[in-house]
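Written out below as structure tokens is the structure these notes cover.
All protein chains but one are shown at their positions in the complex.
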Amino acid sequence: MDSWHEFWTMGGYARFVWPAYGVAFVVLLGSGWAAHRGLRRALARVASRVRGGRR
Amino acid sequence: MFIELLRRECLLAWRRPGEALTPLVFFLVTSMLFPLGLTPDPDLLRPLAPGLIWVIAFLAGMLGVQGLFRADYDDGSLEQLLLSPRPLTLAILAKALGHWLVTGLPIVCGAALVAEMLFVPPHVLAALVAGLALGTPILTLLGTLVSALTVGLRQAAVLAPVLILPLSVPVLIFGAHSALLAMHGQSTARAFVVLAGMLILALSLLPAAAALGLRIGHEA
Partner (left out) sequence: MAGRATPWLIGLTLVLMAAGLVGGLWLAPPDYQMGDGFRIIYIHVPSALLSMVVFAVMAVASAVGLIWRIRMAHAVTAAAAPIGAAFTFIALVTGALWGKPMWGTYWVWDARLTSELILLFLYFGYLALVHAFPDRRTGDQAGAILAIVGAVDLPIIHFSVQWWTTLHQGATLKLSGTPMPVSMLWPLLVMMLAFLCYFAWLLMVRLRAEILRREYRARWVEKI
């Protein structure tokens, strides 16, 4: 790669390269987000039980 | 005990022939749809026929096998089987064999009839029937495992095909293509050896896995 222009056009393959990377990172981030949400929920559930138990 | 269970399976099917014959009828009815939906032209149907027959035989076989343990589960005889001191693996093998004799074998025979109606030439017919005779037991065994895993579940009817089909892809490939090889006048020996090998593998592993699956479901 010599210039930003070349980088963005990907030698004419931009139509395929960038969506591929886009989909990949959307799915990767999505699964990461889902995993963290699951953990947060599990923690919240335990926390509410502990609080409820002390009352 | 093996023989007893086998006889029980056949006897049950004999008493309620409607249930046992459903897969065969499904097979015959569905295969009638292809000439109607595609074309009645023999030259166009002939090359497709082996693959079509294999796919329908697959679906028909799955239709019956997914409820293999259902009746036993409902009336409690599954419980007895689990509690009996005899090896569960053998009992499952007997049930699977009985099921194949009652539903699989008629489909293998029915396939000969359907093949005739779809203009399959005689030398291909032999390969087709032999392939089905080797392949449908594997499918029954896979179905036995899956129905053991899903026996207590409400969604079993939807879940079973989703689980069986990906696992049984190799059987379909080697089975359907042994018939196509025969049609092109090529040697089918290799495909049959692989099918037989898969049958042996399935016979040795799947009943034990199904036994484990039933015990797991029972413990809950």
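Brief remarks on what is shown
Which chain is which? They are A and B, in the order written, and residues in each are numbered from 1.
As a convention for this text, a residue touches a chain if its C-beta (ideal position, glycine included) is under 8 Å from a C-beta of that chain, and two chains touch if they have at least 3 such contacts.
Since the model is a prediction, treat every value here as computed from it, not as a measurement.
Among B:18, B:37, B:76 or B:166, the one in contact with the hidden chain is B:166.
Remark: the residues of subunit B touching the chain excluded from display are 145, 149-150, 153, 155, 159, 162-163, 165-167, 169-170, 173-174, 177, 180-181, 194, 198, 205-206, 209, 212-213, 216-217, 219-220.
One chain of the complex is left out; on subunit A, the residues touching it are 1, 7, 10-13, 15-17, 19-21, 23-24, 27-28, 30-32, 34-36, 38-39, 41-43, 45-46, 49-50, 53.
Note that only the chains that are shown with their structure count from here on.
Between the Cα centres of subunit A and subunit B there is a gap of 43 Å.
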